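Take a look at the structure set out below.
Here is chain A:
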Amino acid sequence: MSDKFKLKAELMNAEDFARTIHRLAHELVERNRGVKNLGIVGIRTRGAFIAQRLRSNILEIEGVEVPLGILDATLYRDDFRRKLKQPVVRVTDIPFDIDEMNLIVVDDVLFTGRTVRAALDELMDFGRPAQIQLAIFIDRGHRELPIAPDFVGRHVPTSIGEEVQVRMKEYDGEDKVLLVERVEN
Partner candidate 1 sequence: MSIYTLCGGHIIDPQTDTDIIADIQIEEGVITKIGGKLSGGEVIDLKGKVIIPGLFDMHVHLREPGREDTETVFSGCQAAAAGGFTGVACMPNTQPAIDTASVVKFILDSAKNLPVDVHPIAAITTGRKGERLSEMGELLSSGAVGFSDDGSPLMNTDLMRRALEYASDFNAVIIQHSEDPYLFKGCMHEGIVSTKLGLPGIPSLCEELMVERDVRLVEYTGGRLHTAHVSSKGTVEIIRNAKRKGLNVTAEVTPHHLFLTDNSVMGYNSNFKMNPPLRTEEDRQALIEGFLDGAIDCIATDHAPHAFEDKETDFGSAPFGVIGLETALGLILNEFVLKNKMNWADMIDRMSVKPRAILNLPEMKIAEGERANLTIIDPEVEWEVNPAEFKSKSRNTPFTGMHLKGRAYGIFNKGQFVINT
Partner candidate 2 sequence: MSFDFYRRHLLGMEGMSKGEILHILETARSFREVIMRPIRIVPTLRGYSVVNMFFEPSTRTRVSFELAEKRLSCESVNFSSGGSSVSKGESLLDTVQTIEAMQVDAVVIRHSAQGAPHFLAERIRSSVINAGDGYHEHPTQALLDMFTLWDKIGGLSGLKVAIVGDIAHSRVALSDIHSLKTLGAEVMLCGPKSLMPFKVESLGVKITSNLEEALEFCDVVYMLRIQLERQAGERFPSIREYRQRYCLTMERIKKFKKDDFIVMHPGPMNRGVEISAEVADSRYSLILNQVTSGVAIRMAVIYLISGGKDRGKF
């Protein structure tokens, strides 16, 4: 069942990866004029690790630990019953009250926008944040919903058959961004 991929290009190596995170962290702090009322929520799976890294970068920059939550948007997705097997549901863990918070939602790749839509809906069920901003590591285009990121690590123009793979130490054993192509098997 597993799809096969053909590597087309390495978009980022480990150093590029770190630099981009670092820049994003600076932009977050800059545009929010500090970290007051700021909370970060990462979308599982890799969005959560990006969020963690942003938080440690912000800690270095500002000396403040911003609250971090992890969100699994599976239950709010709209592709229910389009798949043979239901996707795995993992726990959402937002250990702080999001009311009146200034939330940064973080994901690794922005594509159709449907995952972000689901994440926003889910967040609304947790409370009423003052503001929500979207931070994306790679924006590969092809939006299907009117969703635009506030912070972007890198824009990568892609074709539909291609896929951007963000690989992270915490999960994949390495920091790397690859452009791959799906191969029929």
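Throughout what follows, a residue touches a chain if its C-beta (ideal position, glycine included) is under 8 Å from a C-beta of that chain, and two chains touch if they have at least 3 such contacts; residues count from 1.
With respect to how the candidates were assembled, all candidates are chains of the complex that A comes from, given by their letters.
Note that this is a predicted model, so its numbers are computed, not measured.
Candidate 2 is the partner touching chain A in this complex, chosen from 1 or 2.
Per the touch definition, chain A reaches candidate 2 in the complex via residues 72, 74-77, 80-86, 88-93, 121-122, 125-127.
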